[in-house]
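Just one protein chain is left out here, and the rest sit where they should.
Then we have chain A:
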Amino acid sequence: MQPPVALSALRRAVMALEPGIASAAGRPFETGRPDLDAWLGGGLARGVLHEVHAGHARHPAAATGFGLGVALRAAGGRPLVWVRQDPVEARVGGLYGDGLAAFGLDPSRLVVVRARDPTGALRAVDEAARCSGLGAALVEMGGAPGILDLKASRRLTLSARASGVTLVMIRLDASACPSAATTRWSVAAVTSSPVEAKAPGRPAFAATLLRHRAGRPSRTWHLEWDRDSLRFSSPVAEPAAAAPLPRAVVSVPVGGAGPAEAGRRRAG
(Lines give C-alpha, C1' and ligand atoms only; values in the text may rest on other atoms or scores of the structure.)
Protein backbone atom coordinates (compact mmCIF):
# COMPACT_ATOMS: atom_id res chain seq x y z
CA MET A 1 0.00 0.00 0.00
CA GLN A 2 1.32 3.43 -0.96
CA PRO A 3 1.87 5.68 2.02
CA PRO A 4 0.21 8.76 0.39
CA VAL A 5 -2.94 6.74 -0.22
CA ALA A 6 -3.00 5.64 3.38
CA LEU A 7 -2.43 9.22 4.45
CA SER A 8 -5.25 10.60 2.35
CA ALA A 9 -7.56 7.84 3.52
CA LEU A 10 -6.70 8.75 7.09
CA ARG A 11 -7.33 12.38 6.33
CA ARG A 12 -10.70 11.53 4.89
CA ALA A 13 -11.53 9.51 7.98
CA VAL A 14 -10.55 12.40 10.23
CA MET A 15 -12.53 14.81 8.05
CA ALA A 16 -15.63 12.73 8.52
CA LEU A 17 -15.20 12.96 12.28
CA GLU A 18 -14.53 16.68 12.33
CA PRO A 19 -17.60 18.75 13.03
CA GLY A 20 -18.24 21.48 10.52
CA ILE A 21 -16.60 19.93 7.51
CA ALA A 22 -18.78 16.92 7.02
CA SER A 23 -21.97 17.73 5.18
CA ALA A 24 -24.28 16.94 8.10
CA ALA A 25 -25.26 20.57 8.54
CA GLY A 26 -26.14 21.10 4.90
CA ARG A 27 -24.78 23.21 2.10
CA PRO A 28 -22.37 25.99 2.90
CA PHE A 29 -23.59 29.55 2.40
CA GLU A 30 -21.85 32.03 0.16
CA THR A 31 -20.56 35.32 1.44
CA GLY A 32 -21.50 36.88 -1.88
CA ARG A 33 -18.02 37.76 -3.05
CA PRO A 34 -16.95 35.19 -5.65
CA ASP A 35 -13.21 35.08 -5.02
CA LEU A 36 -13.73 34.78 -1.25
CA ASP A 37 -16.24 31.99 -1.72
CA ALA A 38 -13.90 30.20 -4.07
CA TRP A 39 -11.12 30.52 -1.52
CA LEU A 40 -13.34 29.05 1.18
CA GLY A 41 -14.34 26.19 -1.07
CA GLY A 42 -17.87 27.29 -1.82
CA GLY A 43 -18.56 29.49 1.17
CA LEU A 44 -18.81 29.20 4.92
CA ALA A 45 -20.17 26.11 6.61
CA ARG A 46 -23.67 26.22 8.03
CA GLY A 47 -24.45 24.78 11.45
CA VAL A 48 -21.02 25.40 12.95
CA LEU A 49 -19.27 28.02 15.03
CA HIS A 50 -17.51 30.93 13.35
CA GLU A 51 -15.34 33.24 15.42
CA VAL A 52 -14.87 36.89 14.60
CA HIS A 53 -12.15 38.74 16.49
CA ALA A 54 -12.04 42.49 16.64
CA GLY A 55 -8.82 43.52 14.93
CA HIS A 56 -8.82 46.77 16.84
CA ALA A 57 -10.12 47.01 20.38
CA ARG A 58 -10.91 50.63 19.54
CA HIS A 59 -13.25 49.72 16.67
CA PRO A 60 -15.30 46.82 18.01
CA ALA A 61 -18.24 47.68 15.78
CA ALA A 62 -16.42 46.48 12.66
CA ALA A 63 -16.28 42.93 14.02
CA THR A 64 -19.92 43.20 15.05
CA GLY A 65 -20.90 44.36 11.57
CA PHE A 66 -18.97 41.57 9.87
CA GLY A 67 -20.42 38.99 12.27
CA LEU A 68 -23.94 40.27 11.70
CA GLY A 69 -23.35 40.10 7.94
CA VAL A 70 -22.21 36.48 8.22
CA ALA A 71 -25.20 35.64 10.41
CA LEU A 72 -27.60 37.31 7.95
CA ARG A 73 -26.09 35.36 5.04
CA ALA A 74 -26.43 32.13 7.02
CA ALA A 75 -29.94 32.75 8.30
CA GLY A 76 -31.68 33.37 5.02
CA GLY A 77 -35.09 34.62 6.11
CA ARG A 78 -35.18 32.82 9.45
CA PRO A 79 -35.16 34.44 12.90
CA LEU A 80 -31.95 35.30 14.72
CA VAL A 81 -30.93 35.35 18.34
CA TRP A 82 -28.38 37.84 19.60
CA VAL A 83 -26.94 37.09 23.03
CA ARG A 84 -25.41 40.07 24.79
CA GLN A 85 -23.90 40.65 28.21
CA ASP A 86 -24.20 43.52 30.60
CA PRO A 87 -20.47 44.39 30.57
CA VAL A 88 -20.37 44.38 26.77
CA GLU A 89 -23.46 46.52 26.62
CA ALA A 90 -21.80 49.10 28.84
CA ARG A 91 -18.75 49.14 26.63
CA VAL A 92 -20.01 49.27 23.06
CA GLY A 93 -23.54 50.49 23.68
CA GLY A 94 -26.91 48.84 23.23
CA LEU A 95 -28.25 47.42 20.00
CA TYR A 96 -30.22 49.96 18.02
CA GLY A 97 -33.29 48.80 16.14
CA ASP A 98 -33.14 51.56 13.53
CA GLY A 99 -29.47 50.76 12.96
CA LEU A 100 -30.23 47.06 12.50
CA ALA A 101 -32.91 47.97 9.99
CA ALA A 102 -30.40 50.23 8.21
CA PHE A 103 -27.97 47.30 8.09
CA GLY A 104 -30.55 45.05 6.47
CA LEU A 105 -31.94 43.06 9.41
CA ASP A 106 -35.64 43.43 10.09
CA PRO A 107 -35.54 43.95 13.90
CA SER A 108 -38.76 41.97 14.34
CA ARG A 109 -36.82 38.87 13.26
CA LEU A 110 -34.43 39.25 16.17
CA VAL A 111 -34.64 37.99 19.74
CA VAL A 112 -32.19 39.80 22.01
CA VAL A 113 -31.01 37.96 25.10
CA ARG A 114 -29.21 39.91 27.79
CA ALA A 115 -27.14 37.65 29.99
CA ARG A 116 -25.49 38.81 33.17
CA ASP A 117 -22.09 37.25 32.60
CA PRO A 118 -20.18 35.02 30.17
CA THR A 119 -21.53 31.88 31.83
CA GLY A 120 -25.12 32.94 31.29
CA ALA A 121 -24.33 34.05 27.74
CA LEU A 122 -22.78 30.70 26.87
CA ARG A 123 -25.72 28.78 28.26
CA ALA A 124 -28.15 30.99 26.37
CA VAL A 125 -26.31 30.59 23.09
CA ASP A 126 -26.10 26.85 23.66
CA GLU A 127 -29.85 26.81 24.14
CA ALA A 128 -30.27 28.82 20.94
CA ALA A 129 -27.91 26.49 19.09
CA ARG A 130 -30.31 23.63 19.70
CA CYS A 131 -33.36 25.38 18.30
CA SER A 132 -33.75 24.25 14.72
CA GLY A 133 -36.21 27.05 13.93
CA LEU A 134 -33.44 29.63 14.10
CA GLY A 135 -31.27 30.74 11.24
CA ALA A 136 -28.29 31.96 13.21
CA ALA A 137 -27.24 33.06 16.66
CA LEU A 138 -24.74 35.76 17.56
CA VAL A 139 -22.93 36.17 20.82
CA GLU A 140 -20.48 38.83 21.92
CA MET A 141 -17.68 38.05 24.35
CA GLY A 142 -15.45 40.60 25.98
CA GLY A 143 -12.08 39.60 27.37
CA ALA A 144 -11.12 35.96 27.64
CA PRO A 145 -13.43 34.38 30.22
CA GLY A 146 -12.08 31.16 31.65
CA ILE A 147 -15.32 29.38 30.95
CA LEU A 148 -14.85 29.82 27.22
CA ASP A 149 -12.45 26.95 26.65
CA LEU A 150 -12.05 24.30 24.00
CA LYS A 151 -14.69 22.17 25.65
CA ALA A 152 -17.27 24.96 25.60
CA SER A 153 -16.72 25.73 21.94
CA ARG A 154 -16.82 22.06 21.02
CA ARG A 155 -20.10 21.73 22.84
CA LEU A 156 -21.50 24.68 20.93
CA THR A 157 -20.33 23.20 17.65
CA LEU A 158 -21.99 19.88 18.41
CA SER A 159 -25.29 21.56 19.31
CA ALA A 160 -25.15 23.72 16.20
CA ARG A 161 -24.32 20.80 13.99
CA ALA A 162 -27.37 18.86 15.10
CA SER A 163 -29.76 21.75 14.51
CA GLY A 164 -28.14 23.52 11.56
CA VAL A 165 -28.03 26.85 13.38
CA THR A 166 -24.97 28.86 12.42
CA LEU A 167 -23.23 30.43 15.40
CA VAL A 168 -21.18 33.60 15.20
CA MET A 169 -19.09 34.48 18.21
CA ILE A 170 -17.72 38.00 18.27
CA ARG A 171 -14.61 38.27 20.46
CA LEU A 172 -14.12 41.91 21.28
CA ASP A 173 -10.59 41.84 22.63
CA ALA A 174 -9.36 38.30 22.94
CA SER A 175 -6.15 36.89 21.67
CA ALA A 176 -6.64 33.63 19.82
CA CYS A 177 -7.09 30.71 22.15
CA PRO A 178 -7.87 27.11 21.27
CA SER A 179 -11.40 26.64 20.11
CA ALA A 180 -13.44 24.32 17.96
CA ALA A 181 -14.52 27.15 15.65
CA THR A 182 -14.58 26.20 12.00
CA THR A 183 -13.28 29.56 10.86
CA ARG A 184 -11.65 32.35 12.77
CA TRP A 185 -11.54 35.86 11.40
CA SER A 186 -9.90 39.03 12.50
CA VAL A 187 -11.85 42.02 11.34
CA ALA A 188 -10.63 45.60 11.36
CA ALA A 189 -12.39 48.70 10.18
CA VAL A 190 -11.09 50.31 7.02
CA THR A 191 -12.04 53.61 5.50
CA SER A 192 -15.03 53.20 3.25
CA SER A 193 -15.37 54.33 -0.33
CA PRO A 194 -16.93 57.73 0.27
CA VAL A 195 -20.17 58.62 -1.42
CA GLU A 196 -20.81 62.14 -2.79
CA ALA A 197 -19.58 65.12 -0.80
CA LYS A 198 -17.04 62.94 1.01
CA ALA A 199 -19.66 61.31 3.17
CA PRO A 200 -18.78 57.96 4.75
CA GLY A 201 -19.82 55.07 2.53
CA ARG A 202 -21.03 51.54 3.07
CA PRO A 203 -19.69 49.47 5.98
CA ALA A 204 -16.18 48.37 5.02
CA PHE A 205 -14.01 45.74 6.64
CA ALA A 206 -10.58 44.24 6.31
CA ALA A 207 -11.33 40.62 7.13
CA THR A 208 -8.42 38.28 7.72
CA LEU A 209 -8.99 34.56 7.70
CA LEU A 210 -6.86 33.47 10.65
CA ARG A 211 -7.79 29.86 10.73
CA HIS A 212 -9.84 27.47 8.69
CA ARG A 213 -10.54 23.97 9.83
CA ALA A 214 -10.17 22.56 6.36
CA GLY A 215 -6.77 24.16 6.16
CA ARG A 216 -7.36 27.16 3.89
CA PRO A 217 -4.36 29.46 4.09
CA SER A 218 -4.68 32.78 5.79
CA ARG A 219 -5.47 35.84 3.71
CA THR A 220 -7.00 39.29 4.03
CA TRP A 221 -9.93 40.62 2.01
CA HIS A 222 -11.32 44.09 1.82
CA LEU A 223 -15.07 43.75 1.93
CA GLU A 224 -18.05 46.02 1.90
CA TRP A 225 -21.49 45.13 3.15
CA ASP A 226 -24.13 45.59 0.49
CA ARG A 227 -27.34 46.10 2.41
CA ASP A 228 -29.59 46.10 -0.66
CA SER A 229 -28.66 42.61 -1.78
CA LEU A 230 -27.62 41.42 1.73
CA ARG A 231 -24.16 40.24 0.73
CA PHE A 232 -20.51 41.10 1.02
CA SER A 233 -19.01 42.69 -2.06
CA SER A 234 -15.75 44.11 -3.29
CA PRO A 235 -15.19 47.72 -2.41
CA VAL A 236 -15.63 50.23 -5.19
CA ALA A 237 -11.91 51.02 -5.11
CA GLU A 238 -10.03 48.18 -3.51
CA PRO A 239 -6.33 48.34 -2.97
CA ALA A 240 -5.88 44.57 -2.81
CA ALA A 241 -8.04 43.86 -5.85
CA ALA A 242 -5.12 44.10 -8.21
CA ALA A 243 -3.09 41.54 -6.33
CA PRO A 244 -3.48 38.10 -7.86
CA LEU A 245 -4.39 35.12 -5.80
CA PRO A 246 -1.26 33.54 -4.36
CA ARG A 247 -1.92 30.25 -6.09
CA ALA A 248 -4.45 28.36 -8.11
CA VAL A 249 -7.48 27.45 -6.07
CA VAL A 250 -9.28 24.21 -6.51
CA SER A 251 -12.68 24.12 -4.98
CA VAL A 252 -13.09 21.27 -2.54
CA PRO A 253 -16.29 19.29 -2.59
CA VAL A 254 -17.99 19.23 0.74
CA GLY A 255 -16.99 16.09 2.54
CA GLY A 256 -13.33 16.52 1.87
CA ALA A 257 -12.81 13.94 -0.89
CA GLY A 258 -11.12 16.25 -3.35
CA PRO A 259 -7.86 16.38 -5.20
CA ALA A 260 -6.78 19.37 -3.14
CA GLU A 261 -5.17 17.43 -0.34
CA ALA A 262 -1.77 18.66 -1.47
CA GLY A 263 -2.67 22.28 -0.78
CA ARG A 264 -4.31 21.58 2.54
CA ARG A 265 -2.63 21.99 5.81
CA ARG A 266 -3.68 22.34 9.35
CA ALA A 267 -3.66 25.86 10.58
CA GLY A 268 -4.44 27.40 13.90
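Following the convention adopted for this analysis, contacts are C-beta pairs under 8 Å (C-beta built on N, C-alpha and C of every residue); 3 or more make two chains touch, one makes a residue touch a chain; residues count from 1.
To be clear about the criterion, contacts and distances are computed from a predicted model.
Student: One chain isn't displayed here; going by UniProt, is it "Inner membrane protein YgaZ", "Hydrogenase 4 subunit B", "Protein ImuB" or "L-lactate dehydrogenase complex protein LldF"?
Tutor: UniProt lists the chain that is not shown as "Protein ImuB".
Student: Specify the residue from the set A:12, A:155 or A:227 that touches the hidden chain.
Tutor: Per the contact definition at the top, the residue touching the missing chain is A:227.
Student: Among A:31, A:64, A:153 or A:179, single out the residue that touches the unshown chain.
Tutor: Looking across A:31, A:64, A:153 or A:179, the contact with the absent chain belongs to A:64.
Student: Spell out the interface residues on chain A facing the chain that's missing from view.
Tutor: 56, 58-62, 64-66, 68, 78-79, 81, 92-104, 106-108, 110-116, 120, 123-124, 127-128, 131-134, 188-192, 194-195, 197-204, 206, 225, 227-228
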